[in-house]
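The complex is shown incomplete by one protein chain, all other protein chains being positioned as in the whole.
Order of writing sets the chain letters: A, B, C, D and E. Residues in each chain are counted from 1.
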Amino acid sequence: MIGSAFNQLWQSTGLFGFMGMVEGFGIGNLVMIIVGFILLYLAIAKGFEPLLLVTIGFGCILSNVPMGYIASIDPNSGNPGFIKMLFDMGIDTGLFPILIFMGVGAMTDFGPLIANPKTLLLGAAAQVGIFIALLGALALSFIPGISFDLYAAASIGIIGGADGPTAIYVTGRLAPNLLGPIAVAAYSYMALVPIIQPPIMRALTTKEERLIKMQQLRPVSKLEKILFPLTVLTACAILLPSATPLVGSLMFGNLVKECGVANRLSDTMQNALMNIVTIFLGLSVGSKMEASHFLNLNTLGILLLGMVAFAFGTGTGVLMAKLMNKLDPKHPVNPLIGSAGVSAVPMAARVSSKVGQESDPQNFLLMHAMGPNVAGVIGSAVAAGVLLAVVPFMMA
Amino acid sequence: MIGSAFNQLWQSTGLFGFMGMVEGFGIGNLVMIIVGFILLYLAIAKGFEPLLLVTIGFGCILSNVPMGYIASIDPNSGNPGFIKMLFDMGIDTGLFPILIFMGVGAMTDFGPLIANPKTLLLGAAAQVGIFIALLGALALSFIPGISFDLYAAASIGIIGGADGPTAIYVTGRLAPNLLGPIAVAAYSYMALVPIIQPPIMRALTTKEERLIKMQQLRPVSKLEKILFPLTVLTACAILLPSATPLVGSLMFGNLVKECGVANRLSDTMQNALMNIVTIFLGLSVGSKMEASHFLNLNTLGILLLGMVAFAFGTGTGVLMAKLMNKLDPKHPVNPLIGSAGVSAVPMAARVSSKVGQESDPQNFLLMHAMGPNVAGVIGSAVAAGVLLAVVPFMMA
Amino acid sequence: MIGSAFNQLWQSTGLFGFMGMVEGFGIGNLVMIIVGFILLYLAIAKGFEPLLLVTIGFGCILSNVPMGYIASIDPNSGNPGFIKMLFDMGIDTGLFPILIFMGVGAMTDFGPLIANPKTLLLGAAAQVGIFIALLGALALSFIPGISFDLYAAASIGIIGGADGPTAIYVTGRLAPNLLGPIAVAAYSYMALVPIIQPPIMRALTTKEERLIKMQQLRPVSKLEKILFPLTVLTACAILLPSATPLVGSLMFGNLVKECGVANRLSDTMQNALMNIVTIFLGLSVGSKMEASHFLNLNTLGILLLGMVAFAFGTGTGVLMAKLMNKLDPKHPVNPLIGSAGVSAVPMAARVSSKVGQESDPQNFLLMHAMGPNVAGVIGSAVAAGVLLAVVPFMMA
Amino acid sequence: MVFLAQLPKEQLIAQLENGVILMVLGIATVFVFLTLLVFLTKGMSAFAKKIAPQKKPAAVVSSPAAATLSVSPASDADIAAAIVAAFAKSKE
Amino acid sequence: MVFLAQLPKEQLIAQLENGVILMVLGIATVFVFLTLLVFLTKGMSAFAKKIAPQKKPAAVVSSPAAATLSVSPASDADIAAAIVAAFAKSKE
Partner (left out) sequence: MVFLAQLPKEQLIAQLENGVILMVLGIATVFVFLTLLVFLTKGMSAFAKKIAPQKKPAAVVSSPAAATLSVSPASDADIAAAIVAAFAKSKE
């Protein structure tokens, strides 16, 4: 009897599971745990988007513990694990990315965009990367071993939105099994923006262009800041209802902040609520780092295409700025701020500023780059709206 | 093919929905969006209960975006929208108003009431408005185009409780379809207390009565403040169990505050928890501002009856104070504090004080008015308990 | 008609319920309400673990209000009460204790344990109390009127873990009906540690042993503090997956704190999130203080065995320290820190320090006792993992 | 505007009758309950005084200066402002 | 490494066609929407200026010193540090 109990305990060790002796577990779990540790290393030692990658990495480790059943249903008791519950509560339903987007809205200052609205076009141009990567995913599927359908391709494309909650929202709706690699790619490349963008920016601009000084931004009144989120919301409601969950929650957070009469709500959105949801969202996303959906050529394809998306978005943003200078030479735009249109707030705007100061240390581009930077958030949400409206219809 | 995709996108614009070309949407949504903007205007520009009316107004707008399916189930995907989820989570179940009531309890100082317990009678008298409005709703139903059943009438009456969470709790239980107009009426009239109450108060009192100076309140010990919530809870448990969810959560919050050994919980109830729930509750309530339940004569009836409830509650509170002076002339009560019995904490108490100082700038009534003011919160919850216990039985 | 309505109201008073005239209620509810008041008294006047006992006590009172249906389903409307919802959301699923454990991890400094890892053995030894009490529960079941099965016995044993969330997690999984008395016993004895432990500690040590001075703890680097939670997690994943929900969430909280790059998440885990969950968890646990599961001899048995568990754990911790001194006399350990191995952080460590200073006021044991103290948390979670893995298998 | 279907007259009258009952019942209950609470509160205060006779008042509630609900605890900015003010004063 | 089953060629080509359509549609929509927003924002600003002509600028957004997203409010420690610094300076 005591022997059988010891045997039971031994058969319930993780070691036993890693050796593939329990159905549903195997060496793949061990590999994924190592991937989780690598994410923790990148987050802690390298400072890659630590809030998200620490939680995603830890979620990946916990979810891959054999017979831990933390992100699945325990077949013996029928109980769901705690990360499974969090996933069902907030990712499957789309609630967590929406709540994060409220907090992002409450943290965002659209002032620079209101002062120079034409930078919205830079935020539009940089979304081209999304669709290039989408097409790339479909093309890569011709290679044996890689296989993406339209849902997967759209989710991969949205990595190019350079916006975590948008990517998670779209992928959760269209291709939840790919949530792990897509979220990791999105946050990793956002952290790598200072490495990915500068060479592209330098290659596409001349020395003279990089020296362009922009006119000082005009002051923006409080009333304009209050009316702006309402304007965007109205446009979105009239033209693209499928984008309203994302755009609406962003603008809700922003209005609560800017209206000045609900500061305690704005403060909670930015802090307690956002932090709680970030913890839950990170762990849940990490739980989608399953061996069966991660250890295949598709993941390599996703990582490659994510890079393509970022690179193309950066490039089209810069080129759009050069085109705008051609069309309206009286109000010159430094093309270096075009790359900030990918979003990745505020990192991409800082990169614009830094590259600009390489040529002229007295040229302060940061505030100018914040315009396209926050425009990129709106642009990605609009692109997400198109994908969410059209892809299910095409697949029907 | 591309034509059909463009057509699909065009048919999914909000414009198409406003024109009534999709089942379930129409021009009514546009009107409700405008109503939402009006609420935002009142909240932001006029300062009407901004924490609630900003969130309710925004929830109204988001919920009325055609084909946004933010407060309903998307018929194509079967997914509920995020505001629908919040509503099901917290309003349908009654959880959100209960949690807000905990926070209210943790913010309330019952000291002035303990020092002068007979002001509880003022809090009782001011609830008469609830039942007058209830009766009024049933009477108005004889008018063609207006139709309230007993559930609706009870929910309308509770507007006179001048207490947001109580009104939302009762309406969520008895007549959830009327939640939109009732919550808006309740919060709007609470914001209008400084305009509604003074003329009634002046009309029902003489100059001499308004000059009455009250005896200074005695100090209240910490022990009394700890025992008070337990006393109220006990009375409620013995006599009116149907009121215990509301009264119990109010007294729980108050005990956690007053006991002094759980300050971190009290602080969270008042801040992080309350703010999160306020955001969720406001958006959810806003989602009940549907064209079909708002754009009819009933809504006019509700607005009218809400005003009646406030006015009668104010009046009966003042008259009760005058009666108390008749019965117990040794301990005079300034009848101006009677109006504070409607609750609307702390606005109504401030109004008592302000009207008092019109007659005598040296007469500080604020603390005296806080007694009936917090008594009104208990009174409304007790009235809610009666409605919740008896109405379903009458309708059975 | 009005008579029948008054009658209906009278039949819905709590008084009517206490008198046993409604099915499912009776005098037992009144007794449990009094028990709830006693818990409030212990929490507020005596300072017994007030955060938990205030909420548990209030939850007990609310849940026992006849016809309040706050912790059950209202048979008339079919609606669950708010505490029932909280219970189903977080205790039945195990989510709340897991979230609390994250916060505990984010509050814990494993530095003293890393500096002197062999104190882990003290944390192991003190868990013997768990299994003694388990065996005791099975033995007591021979007494007529007391009846525990293996699920109940394991849940009772875990009281000896001296760790609230672990006890609630295990009991919620194995014997949810006993949650009330077990949680109350666990938190009460944790509060009574300064009374229970010193006599045992004095009885098992000589004056010379109590005077032992320990070597100053070496400094611990930030890197070690980051690697420690990952080390424990890895060991747990490989050897005891059934303990990973508890150990994993503890180590997640600790890593988020120690990594230094996610302070806003760590802060939220320790404050807003932990406080919210504590409120919900306390009320839910209190709802399991039902007359039918509390007012019987089993509860006396649980209280007795909880004391046994604490006493034995204290004793085996001290004896283990003495054994370690025998085996390794070069690095003497003051046996008074052995008792801290029961966990009950940080109370038990303070008791070690206080008893030590009775003999030598210059002997500062507190930091030395923190090592076994936090080791005890890990030890209890490991013991919980064994119970969760083996008990259901034995009962199958 | 949507025009709602009208309830039949008998039902309207029946529910008006119910409404009157509800009013009587409700007002009576609220008054009975809160009147009872007046006495319970007085009893509670007497009990509190008996078991813990206090010499110094724990809190004076009538001062107009303290006459606001403690709805929001002092914010960081308030504390900072208070310290700066105290500091400035001390320099005079 | 897991090798995934390959989709049939016709399906791959069909979805590539869909992808091209999606790209055209998506890029067009994004540009139309954001271009429209340029005009709406300008209109909104003109409207704002009309109903509330301002003399003093409410907020100047071009200063490089303010050039960070106000992502985190000043912490307690920051406030304390600022006060201590101010205090130390005043003692000079």
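We adopt the following convention: a residue touches a chain if its C-beta (ideal position, glycine included) is under 8 Å from a C-beta of that chain, and two chains touch if they have at least 3 such contacts.
Because the structure is a prediction, the values reported are computed rather than measured.
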{"item": "Selected from C:Pro97, C:Gly111, C:Pro198 or C:Gly338 as touching the chain missing from the view", "value": "C:Gly111"}
{"item": "Full-complex contact with the absent chain, from C:Met85, C:Leu99, C:Val128 or C:Val355", "value": "C:Val128"}
{"item": "Residue ranges of subunit A at the interface with the undisplayed chain", "value": "1-2, 5-6, 9"}
{"item": "Residues belonging to subunit C that touch the chain removed from view", "value": "107-109, 111-115, 117-118, 120-121, 123-124, 127-128, 130-132, 134-135, 138-139, 141-142, 144-147, 149-150, 153-154, 216-217, 219-224, 227-228, 231-232, 235-236, 239-240, 267, 270, 292, 295-298, 345-346, 353, 364, 366-367, 370, 375, 378-379, 382-383, 386-387, 390-391, 394"}
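Everything that follows uses one rule, which is that only the chains that are shown with their structure count from here on.
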{"item": "Smallest count of steps, each to a touching chain, taking subunit B to subunit E", "value": "1"}
{"item": "Centroid-based (C-alpha) most distant chain relative to subunit A", "value": "D"}
{"item": "CA centroid of subunit B to CA centroid of subunit C, Å", "value": "40"}
{"item": "Separation of mean Cα positions, subunit E and subunit A [Å, integer]", "value": "13"}
{"item": "Touching two or more other chains - residue numbers and ranges from subunit D", "value": "21-22, 25, 29, 72"}
{"item": "Set of subunit A residues in contact with two or more other chains", "value": "236, 239-240, 264, 267, 271-272, 386, 390, 394"}
